[in-house]
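Only one protein chain is missing; all other protein chains are in place.
Per-chain numbering from 1; labels A, B and C assigned in written order.
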């Protein structure tokens, strides 16, 4: 993978944005590896993402950013630049079920995940050995109804200690406290084991079996204070029929869950997801 | 397609059902073209469907049925036999949107649909010419808030006049009165333009766009008094993203709607759907 | 749908293309509705498509084109601009099978297809009545081994008479002569009833059944002199199993064929397909 800078922009739409941005990039010698635009005609908002070859710039990233601030000011942009060689630090939260955690750890171990797994925090100790094989620090923080405030204080302290950029709830099975949702807004990614907005809340495979649906699914979304209501990043489904028991649904669903979570997380790690209101723009060119 | 009898059975599960049924069929020389069984372990119910080559029986269908009644009584069966040469009569209900209606009429015209379209009833007159090209009687029965009782009385009279076995709501856009839902229980098939139970009710594509889902779908289900809550026969989805407008969702959704409705209807016409409670067993071997 | 101009460009990649193009568009007041770029790193080629709101330009299309020629010359571009209010003229070629033809005619009739169907040419007369219901001229040009040259001369004359921009082989079942493939390079779209490159040539469903594949598919591609080898525009598949007969495969396959052809044709009509060598770039943002 080439060393690139990712320039991510959103702003009110108007004529000339692309020209000014492209002109600025070209002016510094920037070679564009990938470019995506989107205009949301409903609310007049413009979204843009560029991958610029780092080696092509005739100046430092710092100077490039400083210079770009003028373009940004002219168009009232929200923007940032990320550096592919400074991958995001990932804290994985888990419980007892291992399929999502094992899948992400394996992808990371094989250099497939464009991020750095810095720690695993789990409310049970079951997965310690697996995590430690990957040489990733494992923190067991039990959560009980009584100890919830202390447990999440400890959890947040661990996340802070590792300076994690993104928290992934890999079937964590605990509801984060509202304050933590706000503190880490747009930084916590969950995998819900249904095709949202169907079957919010607990036991979605039981709900799916009860309703007799012919497809089951999974949803990767940002966590907000409203359970299972945050912006959706990625979804997928698999076909089932009357012969499948709830155990079958769980088994088939696990394959969808882990794939959807890995795809959604990848989009986030590569800065492909732009949040606007409760929806996402996902640039997967 | 061969001339077959379809023997469809459901009953409490117990040892020996298959043996007795198979023994009875074989005893009359019956050659089994297709056989499906299913036991629902949750509620101890057994479901079975056989296709028997008509020409292989050494007796009339009437005598075959009479003889089978003894087997059925011994196991407390609900059962029926249908004859592939007496295809079900279909009344299509439509409004202004033509995609589902055109698709079903075309399939029927090309001998792909194992049923007989006997009439179209529409609350608007727009699709008359298309329907009449297929030489299918077209009945325009307008429905307004004030005339609803009379309109549905007229509608039921037309259905009765054609002796229709199944009513297909091909984007009919009207809610059937509760009494009609009860009168035609398990005989009215609807296509809902969402992946139920997501987005029940009106304007599902607007709801889907609002929620920012990454897949949209359609659901073919039996109509009950509870709107969009009846037993699901078939579902499918298609991938979308942030760039799709509501008009795009509608366009992409139409392809899913017509395909899902045609598949669901086909299952029904071939007696592949067994309803139990609010769920279906669909034998699509 | 808004009135837009579609600016489609391909050229050797270099720094500054986007800036110059965007600058030129913005300079004439052009509001960009949709923009897509792609760089093929393997061969150093750059592809670009813009949709520009027609009403936003402060000059005529003619003057806009004249001015753009300077940008194009500087970067050695192949380019063209199309006008969404001058939809492409479509000649549909058919034989006896109606599913693709009926599907396209219906979409066009419902204003879903961004093009104008100007005529149908068929080597059998069977579908005349259906076509004429749509008020589309139907030309019956039989093709026999002996009359092939004359038949295709007549066919080409008809296409010329209607000034068609694109020929769609909607299950036409005849192989176009090499000269015609060359004359209409990148203008003839075929639907092949397999997932190419599997099962080229005749009777792909028989081949698929013979091989025991678990998915069957369809491929929409440009026609070249090499049968079934032209650039692929769109493909899709559907799941099958051992219980499906060849008749079942044909029936299931028809749904894939018509959907894939409609999608592929739509991409072409909206100038979303850029051909490079034997591959396509399809901008479906």
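Remarks
Throughout what follows, contacts are C-beta pairs under 8 Å (C-beta built on N, C-alpha and C of every residue); 3 or more make two chains touch, one makes a residue touch a chain.
The structure displayed is predicted, hence computed values, not measured ones.
Although it is left out of the displayed model, the omitted chain contacts the following shown chains in the full complex: A, B, C. Although one chain is not drawn, the whole complex shows that of A:186, A:243 or A:278 it is A:243 that touches it.
The missing chain, though absent from the display, is touched by one residue of C:8, C:33, C:92 or C:196; that residue is C:196. Counting over the whole complex, chain A has residues 1, 34, 98-99, 102, 106, 110, 112, 129-130, 133, 243, 247, 251, 254-255, 259, 262, 285 touching the chain that is not drawn.
By the touch rule set out above, chain B reaches the unshown chain at residues 15-16, 18-20, 22-23, 25-27, 29-39, 41, 56, 239, 285.
Contact between chain C and the absent chain runs through residues 38, 40-41, 195-199, 211-215, 217, 231-237, 241-243, 245, 278-282, 284.
The rule we apply is simple: only the chains that are shown with their structure count from here on.
Interchain contacts join each chain to each other chain, per the touch definition above.
By number of C-beta pairs in contact, the leading pair of chains is A-B. Rounded to whole angstrom units, the spacing between the C-alpha centres of chain A and chain B is 41.
Shared contact sites, meaning residues of chain C that touch two or more other chains, fall at 34, 285.
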